[in-house]
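A short worksheet on the structure shown next.
Note that one protein chain is taken out, while the other chains of the complex remain in position.
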Amino acid sequence: MSLLAKGILKGMAVTAKNFFQSYYRKERLPTVQYPEEKSTITPFTRNFPFLLYDGDDAVDGMRCTACTLCERACPPQCIYIIKDKDEKGKPILRPRIFDIDTSVCMSCQLCVEVCPYEAIRMDSAFELSNENRFEGLLINRGDLLKSNDYYHALNPVEARETDDRIAAKNALAEAKKKARQKKTRLAAAKAKRPPSRLKKSPPAREKPPQPEKSE
Amino acid sequence: MGLTLHHFLILSAILFSIGLVGALTRRHIIIMLICLEIMLNSANLNLIAFWHFSPNPLPLHGPLFTLFAIAIAATEAALGLALVLAIFRHYKTIDPESIQDLKE
Amino acid sequence: MNNFFDLKLVELGRWIEAFFADFPSLKLVVHLLLCTLPLALSFMGAFAFTTWLERKGLARIQNRPGPNRVGIFGLLQPIADGIKMLIKEDIVPERSDKLFHFLAPIMLMIPALIGVGFLPLGDGLHALPLDSAIIFFFAISSLNTIAVFMAGWSSRNKYSLLGGMRAVAQMISYEIPLVLSAVAVIMIAGSLNAQEVVASQQISSWVGSGNILQEFFGRILGWNVFKPWGFAGFIFFFVAALAEANRSPFDLPEADSEIIAGHLTEYSGFKYAIFFMGEYISAFAIAGIGVTLFLGGWNGPVFSGLPWFVLKLFSLFAVMIWIRGTLPRLRVDQLMGYAWKFLFPLAILNIFLAGFYHFIERQWGTAIAMLAGWILGFGALQLAATALSRLNQSPIMRSKRVYQLVE
Partner (left out) sequence: MNIAFYLLALVAVLGAGLAITLRNVVHAVFSVLLFFSALAGLFLLMLAEFIAAVQVLVYIGSVGILMLFAIMLTTNVMGDPNRPVRSRGWVWGGLAVIALLAGVLLPLISRTGGQTPTPLSDFNPSVKQLGMVLMDPYFASVGVIALLLTAGLIGAVVAATGASEADQKKTVPANRPNYPNT
C-alpha cells in the first residue's frame, strides 16, 4: 500500500524546482535573446562557403582558378562557375562568375575538401535571410570573396595550418623550379650525361601545382 | 393587467398540444420522445402555476410534485433512449413505421 | 476594519446610483449595469492576465523565459494577441452549420459569465444572491457541454465531432464526482446559499470575540480544507474541476496532438478568441466555486473580503497551470475509468465520512473529531483508494509480465 498520488507529487516537485531555479540559475534558463545577444559560435561551425583572396585586392589576389572541381563535387549542384577571359579572348585562370545558391546549399563542405588551392572555406555567418527569394539568396563572386584576415579571425588554428600548407607548397614549387633551372643549366653544360631518376620524382601526395607550371 | 393563472394555463395547453401533434405526426422515434418531454414539461408548468396562484402555498406541494415528475421524466428519457439504441441495433432503423414485426 | 474594502465598493455603487434617484427606470438599468458590468469586465481582464500568467509559468517550468517582448515582462502580450485575433480572417467551413457554428462560442461565453455571477466575491459583492446559488451554479456550468457539442457538430469535421463527443462524455462523467464532493460541504453547511456556505467556514465563537489571536485564526481554521473530509473532498473536487474545465491533464477534447484541436479545429479569428475566453472564464468560475466551498470564500486573516477571494482564485489557477506543466494527457479509457471507478465511489464514501465527522464533533468536540477524522477518515479513504486501484487494475497489469521473443 503506497501513498496515493506519490508519483504526481514527485513530478510536481521536479517542475517546481525547474520553475524557481530558472530565476537564479543560469543552466535552468539557457535561452539567449537572439537579436540583442548572440550565442558564441565555435570555430568549427560551418554554414555556407566563401572564397579566399590574398593581399588587398580581392580580384587580383583570388586563389580560385576556376578549375570547377567544386562545381562538380557539389551534391546539390549549387555552384555555378564561368571562366574569365581577357580582351583578346584568351582564358584567364580566374572565375568571371562564381555563384552559390544559399537556398540549395546543404552545408556539406565537400567543395572545401575537394579544392586543391585552399580557395574555398566554410563561413559561420548564419543571418542570410533576404527579402528577395531568388536573386537575394544567390550569392555572387563579389560577396563571396573574403580576405585571409577574415579567415584568421574566423578560425585562427585552421587558417594558420592552411597558410603553412600553402607556404610549404610554394617553397616546394620554388625548390622544384630551381632544380629544373639547375637541370637545364646542367643539361646545357653537359648534354651527354643521363638525367638522374631520383631527383625527378616528387612526393606522391603533393601534386605539382599547375599555375607555376604554366608560368 | 397582471398575470393570472389563466395565462399559464393557456400557455401550457398550447405547449401540450404542440407536443401531442408532434408525437402523433412525426416519423422519428427520438422526435417522438422529445414530444413526450414537451408534454411532460407543460404539465409541470401547470403544477407550478397552480401552486403559485393557490391561496395556501406553504406546504410546497407544487414544487415537490414537479420534482418527482422531473425525476421520473429523467428516468423515462434514459430508458427510452436506451430502448431506441436497442431497437436500432436490432432493426437497423428507427423509423417507427418500418418496425412492424408483430403486424406481419 | 474587517470588510472595509467590500463596504467601500458597495458604497461606491450606492453613490453612483444616487445620481439617478430621480429617474426610477434609469436607476434600475444603472443598478443592473453596476451588478453585471464590473463583474464581466474584471473577469475578462483576469482572463487576459491569466493567459499571460499561464504562458509565463509554463515557460519557466520548461526552462525558457516566455513572452517578454511586448511591454515590461511581456505584460501587454494578451493585448497584442487580442488585436491579432480581431483582425484575423474569420474562416467558416463551407458545409458547416453556419448558424450553430456562430452560436457555439456565445453559448459557451454566456453560461460562463452567468456562472461567475453566482460566486460570492466578497461581503455583499454577489451579483446573483439566489437562495439556491450553488445548485444553480452547477446547473449553469453543465451548459458548457452543449456549447462544446454544438461547436464540434456544426463544424462538419471529423476531428471536431470527435472532440465534441469526447468533451460531452468527459464533462458528464466528471460532473458526478464534482457535485458529490460539493454535496458534503452543502450537507455540513446546511444551505445551498453561497454566502451562508462562506459564513459557515468561520469559527463563529472566535470571530466575534475581541481577542486578536482568535480573530486571526477564527477566519482561517474554519475553512473546509482543514477538516479531514474537506481536504479529501477538495482534492476530488479539484480533479473533477480540471476535467470539467477541459484543462490538462484532462484536455482530451482539445488534444492537439491527436485530434488537432477537437471542437476548436474549425474556429479562427474572433470566434476562437471568444471560445478561448469562455473556457477560461468557466475555469475561473469552477475554481471560484472551489474557493467558496472549500477554501473559505472571502474569509481571510486581518481583513476579509474581495482581495482574499482574488488571491485564492489566482493561487488555485496557478496550481492548475503547475499541473498543466507537469502531467501528461490521459488516455480516453483511463479518463472514464478514473471518473467512474475511482472518484465516484470515493466521493460517495467522503459524504459518509463528513456525516460521521459531524456527529463526532457534536458529541465529543472539535479536537477529538479532528484527531479521529484525520486518522480514521484518512485511513478509510486510503484503504478504499488502494482497494479500488487494485480492483481497477486489468488482469494483465496484475499478472507478472512475461516477455516473448518476436519471431
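Letters A, B and C mark the chains in the order given here, with residues in each chain numbered from 1 onward.
Definition applied: a residue touches a chain if its C-beta (ideal position, glycine included) is under 8 Å from a C-beta of that chain, and two chains touch if they have at least 3 such contacts.
Owing to the predicted nature of the structure, the values given are computational and were not obtained by experimental measurement.
Hidden chain, full complex: it touches shown chains B, C.
Which of C:Val10, C:Leu75, C:Ile106 or C:Met165 touches the hidden chain is settled by the complete complex: it is C:Met165.
Considering the complete assembly, chain B touches the hidden chain via residues 1-11, 13-15, 17-22, 24-28, 30-31, 33-35, 37-38, 41, 44-45, 48-49, 51-55, 57-60, 62-64, 66-68, 70-79, 81-86, 88-90, 94-97.
As for the chain not pictured, it touches chain C at residues 100, 130-132, 135-136, 138-140, 142-143, 145-146, 149-150, 153, 165, 168, 172, 175, 190-193, 404.
We take it that only the chains that are shown with their structure count from here on.
Ranked by number of C-beta pairs in contact, the top chain pair is A-C. Averaging Cα coordinates per chain and for the whole protein, the chain whose average falls nearest the overall one is C. Chain A and chain C, compared by their mean Cα positions, are separated by 61 Å. The centroid of the Cα atoms in chain B and the matching centroid in chain C are 34 Å apart. Counting partner chains per residue, chain C has no residue touching two or more of them. Contact of a single residue of chain A with at least two other chains is seen at no position. Chain C makes touch with chain A in their complex at residues 57, 60-65, 68, 322-323, 325-327, 382-383, 385-386. Within the complex formed with chain C, the residues of chain A that make contact are 1-4, 8, 11-12, 14-16, 18-19, 22-23, 28-31, 33.
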